[in-house]
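Okay, handing you the structure first.
Only a part of the assembly is drawn; its chains keep their places, and the rest are absent.
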Amino acid sequence: MLFMVEMDVNIPLDFDAEEAAAIKAREKAYFQELQKAGTWRHIWRKVGLYSNVSIFDVESNTVLHDTLMGLPLYPFMTMTITPLCRHPSSLHDDDR
Amino acid sequence: MLFMVEMDVNIPLDFDAEEAAAIKAREKAYFQELQKAGTWRHIWRKVGLYSNVSIFDVESNTVLHDTLMGLPLYPFMTMTITPLCRHPSSLHDDDR
């Protein structure tokens, strides 16, 4: 089941730089694990912004909620969630 | 080069049903041609809405503009365009 998740990251100007780097490293590891598992199907940077557009493939709303709440950068993010489904005109068998 | 395009379709209540069906058929053919060509990389329906989220892969801004202007449903659409780029954390070679 697919969802578009748009994430805007905002780290305060005076936040400790070392701690921020550590959180970003954990975020990257967490992301890559989910990417390999096929949960985090796509990610793109929005040009010029510290924001991304992502497509998640999950079994349920609850799994999506728990996955997003586990993001190390979650406390610094503003999230927009849009449930998606397959488009009837698509020639592909799955909705990738 | 990737762009997210969000399209909201709004056909007036009193628009001729047969003409609408013909336009939608042309739209579907136009879409599938671009999907096969790899230009229209992804398309998803937004749940509960007559709207889609699409990812386009084009050579330039101008190609994207001309492609969108050619959509048979274009006069009934509201468009939002967001330029994208590869995310540095991604494990994939391309930005699909």
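All chains are identified by letter, namely A and B, in their written order; residue positions are counted from 1 within each chain.
Keep this in mind: contacts are C-beta pairs under 8 Å (C-beta built on N, C-alpha and C of every residue); 3 or more make two chains touch, one makes a residue touch a chain.
Fair warning: this is a prediction, and the values are worked out from it, not measured in the lab.
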item	value
Entire complex copy count, 2 subunits given	10
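We adopt the following convention: only the chains that are shown with their structure count from here on.
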item	value
Geometric centre distance via CA averages, chain B-chain A, whole Å	22
Chain A to chain B touching residues, read off their complex	2, 4, 27-28, 31-32, 35-36, 42-48, 52-53, 55, 82-92, 95-96
